[in-house]
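The other protein chains are all here in position, but one chain of the complex has been omitted.
Order of writing sets the labels: A, B, C, D and E. Residues in every chain begin at 1.
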Amino acid sequence: MMLFTFIAWVLAVLVIAPAIYAVETKDLLSAAIAVGFADLAAAILFLVLQAPDVAITQAAIGAGITLAIFVYAIRRTERWEK
Amino acid sequence: MVALPPVLLIALPLLFAFLAPLVGMVSRRMVKLYTLLVLILNALLSILLFINVMANGVVYEQLSGFYPPVGILLSVGYLGAILAVLINVLSPVVYLSYFGEAENSVKFSMLYMLVTASSTGIVITGDLFNMFVFFEITAVGSYGLVASLRTKEAFEGSFKYIVLGSIGSAFILMGIATIYGYLKTLNFYDIALRIDTMPETARLMSFIFLIVGIGVEAEIFPLNGWVPDAYQGASNRVASFLSVGPSKAGIYAIARLIFTLIPIMSGFELSLLLGIFTLVVGELAALRQRDVKRMLAYSSIGQMGLILIALSLHSETALVAAVFLMVGHALAKSILFIGSRDYSGGLLRNPLIAGPLFLGVLSIVGMPPFPGFWGKWYLMVDLASRGAWTIILLIVFTAIVEGVYYSRYLFRGLNGEIRTLTKSEIASIIILASILILIGLFPQYLYDPAVMAARSLLGGGP
Amino acid sequence: MIALILYYIGIVLCFIGAVFFILGGIGLIRMPDVYNRMQASTKTTTLGLMSIVLGVGLMQPGWLLKAIIIIVFIALTAPVGASAMARAAYKSGVPLWEGTKIDQCEGEPCKRGVKKE
Amino acid sequence: MIPELLQPVFVISAALLSIGLYGVMSKRNMLKIIISLGLVDTGVNVLIVAMGYLPGGTAPIENGNYALYVDPVPQALVLTAIVIGVSVMALALAVAMGYYRKTGTLELDKEGVMKW
Amino acid sequence: MVEGGVFMMDILFFTLISLLAIATFLALYRLIRGPSAADRMVALDAITNVTAGLLILIAFLSGRFIYVDVTLVFAILSFVGLIVVARYLEGGL
Partner (left out) sequence: MKKALAAVISIAIFIVLSYFFLTGSAPIDYLKGGNYTDPITGEQYNHSVPQQYVEDTKNDTGASNVVTAIVVEYRGFDTLGEVTVLFTAATGLALLLDELKRRTLPVVDPNFILKSAVKVVLPFIILVGAYIFIHGHLTPGGGFPGGAVIAAGFLLMILVHTTRGLPERKLSITESLAGISYVLIGLLGLVFANEFLQNYLPLGNFTMLFSAGIIPLIYIAIGFKVGSELGGIMHNLKGVHEE
């Protein structure tokens, strides 16, 4: 379907741009936020691919829990990459 | 005799591992004994399974009530049975060396049980994705075990292991995705039957993906950067356990991959090349090491290369050699790792420690009459019969290198103050050494199953 | 007939939501500091999301119940999230825009000495 | 010929894989490496789900029309893969925290992880 | 959806999704440029709201009621993520 292809191209930008940013930034908190967002966008991509089970799992575990444990780890270590 | 279902080998340890925190709440000191009992039970189960397989051929078990490619199939072949016994018998023996130590916590014992169970799972499963899952349990448990000493080196080694292990698992998943995309199945036999219908490129790509991914666990050349650091950082007993369980399971997975899953000619050539690289790199690096554990780790890499060479020769004798090398390596390396805790010397005054260590070194270097010798001997025979003199020269050369650094290791230990090993550690290495001697003196009890395993693998079976 | 009317209302609501999203996005770009951006974006996007969910609920009347649950949940959480975020930004020492006239929290011991970003 | 929808999906997958591998290879900060590993995981998951896509298909949940279901197996596999990825990530973070406690830094020694 | 030629509804939804896409891109700019982590968090909040809208539109376009569950989980988890980061920034973690 045309429409879903369009959405998928939009999602391509929404996944890849935060991913590049997350790898390049020096601020680990921002990196965690960006990667959390990339994972959420991937969840939408899974829904576009008609996989709601995967989408729901990715949104809950892949994005939500990951961001939380990352922030905890940053809190217990340090926030800035040298 | 009742033929027990092989799934019990995995399900029971999992059940008992889930139960362990509750036992730990009742009494923390009981957990060690409990773990030992569970591991011994598992060893007995594995021996029963071995007897069953040797008597009746390959044991299949389908799970969840659905026939194979639809449900998951467990298939215990001859090689699988041999390795299951190896892992499950050696695991309690290595665990024995933890007795009398205060550090051993409930969680450590749980990880130990889980890694034993999942290594067993790798060698008895007949499903590609199931194997991946067991790989992950093994890997995650090993990460925890490696870091359990909580020193800087332990964390560093564990982190490198995690990084390479995750990349490896990503590669395995890509291989699975490629294979599934073409064949729509995950069962080993089904894949093997229809692998020819895949295009050449896709077959090669999936082979490369899978061998790179499994190679992390099996300590094969491209992705074995974690091995020295992890072995150096881990406690000695953990290092010995790693060379008993996970690495053997990994090499079994490679055997399954190149023999039954994707048996293509270029696959054998590629793995031969990887094996030679692994052997040379490992042995030469071991020569340069000063740290005992690092040296043993690199030597371990070299041995893995040797086993991989034996596997990729695709002949009966070479496969028998591979089995002997695996058994010899598992036994000897665990003796050496346990025995060289605080390696400061004093071997002359401690015959109980010096004896097993000496036997272990002899087996690794390939002196008769130990499993290591039989392995190298059969390998040489096979290579000579096909006139591959360069590889023979290479193996002899690396054996000499091994001799050099192991004799340096032994000489360094001759004098010095009294060694301090606990009684349980000494008991453990003595048991291991006696198994080594038994196999060395009566090789035919291993030779017959090994021949059966070799024939089965060459025929495309498990 | 009613279904058709609801359908069109739904589409209109969806468009309203989309326009609010755009407004929020523009506010996010144009506003000078965190607090203004927060002001501009959280409210508009929350409203936009609500109206899109409601619009879809109207287009498919069977979905209305779950849509309302989602709307209630958003109505509960979005303001809390925004408030927590504003406090967090203030406490972590994000500077106010130089054009700010009133800082009601000034003088209170709520700033934590955090590394400047 | 692959379906039109899968082109962006494969691009995303390949891009995530290469970005993640780049991060693992070039960074020395442990948390950054863990983030990169997470990206690699996501890329692989996207790839696997794409393997089961059927053009014009719908989710394999009671719909009456079996011919339109997308392949359910890759979805089941990816569920497992996601959970495994998070488990490994949590353990890796614990290791990084322990390392930080011992050394006071998150940067790995000298050459980073790829040193042989 | 009608097969073959472009349907009126298709154009409508195309426009709708384009609008949403523009909004996400605007917020994405802030996510990447935003000078402080709080800015990024604001942007993340905005984007999750927009993408939740996108999700429910996808559910509508696929015509499956059950996809709506995803939106609910999405909303819950993005709220929790927001609170975690906010608590981190104010030093309460």
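Observations on the model:
We take it that a contact is a pair of C-beta atoms (placed from the backbone, for glycine too) under 8 Å apart; a residue touches a chain by one contact, two chains touch by 3 or more.
What you are looking at is a predicted structure, and each value in this text was computed from that prediction instead of being measured.
The shown chains contacted by the absent chain are A, B, C, D, E, with contact judged over the whole complex.
The missing chain, though absent from the display, is touched by one residue of B:A55, B:V70 or B:A384; that residue is B:V70. From the set B:A202, B:M367, B:L394 or B:L458, the residue in touch with the chain omitted from the display is B:A202, counting the whole complex. In the full complex, chain A touches the hidden chain at residues 51-53, 55-57, 59-61, 64-65, 68-69, 72-73, 75-76.
The chain not shown here touches chain D at positions 2-3, 6-7, 10-11, 13-15, 17-19, 21-22, 25-26, 47, 51-55, 59-62, 66-67, 69, 71-73, 75-76, 79-80, 82-84, 86-88, 90-91, 93-95, 97-98, 101. The missing chain lies against chain E, touching residues 66-67, 69-70, 72-73, 76-77, 79-80, 83-84, 87, 90-93.
Criterion: only the chains that are shown with their structure count from here on.
Chains that count as touching both chain B and chain D, per the definition above, do not exist in this structure. Traced through touching neighbours, the fewest hops from chain A to chain B number 2. The most central chain, judged by C-alpha centres against the centre of all protein C-alpha atoms, is D. The chain pair C-E and the chain pair D-E differ in C-beta contact count, and the higher one is C-E. The chain with its CA mean position farthest from that of chain E is B.
Centre-to-centre spacing of chain A and chain E amounts to 12 Å, using the average Cα coordinate of each chain. Residue numbers of chain B whose C-beta contacts span two or more other chains: none are found. Residue positions 1-2, 4, 27, 48, 50, 52, 72, 74 of chain A each touch two or more of the other chains. Per the touch definition, chain D reaches chain B in the complex via residues 17, 21, 24, 30, 33, 37, 40-41, 43-44, 47-48, 51, 71, 73-74, 77, 80-81, 84-85, 87-88, 91-92, 95-96, 98-99, 102-103, 108-109, 113-116. Residues 4-5, 7-9, 11-12, 15-16, 19-20, 22-23, 27, 29, 31-32, 35-36, 38-39, 42, 45-46, 49-50, 52-54, 56-59, 61, 70, 74-76, 78-79, 82-83, 85-86, 89-90, 93, 96-97, 100, 105-107 of chain D are the ones touching chain A in the complex. Across the complex, chain B meets chain D through its residues 129, 133, 136, 139-140, 143-144, 147, 150-152, 155-156, 158-160, 162-167, 169-170, 173-174, 176-177, 180-181, 184, 186, 225.
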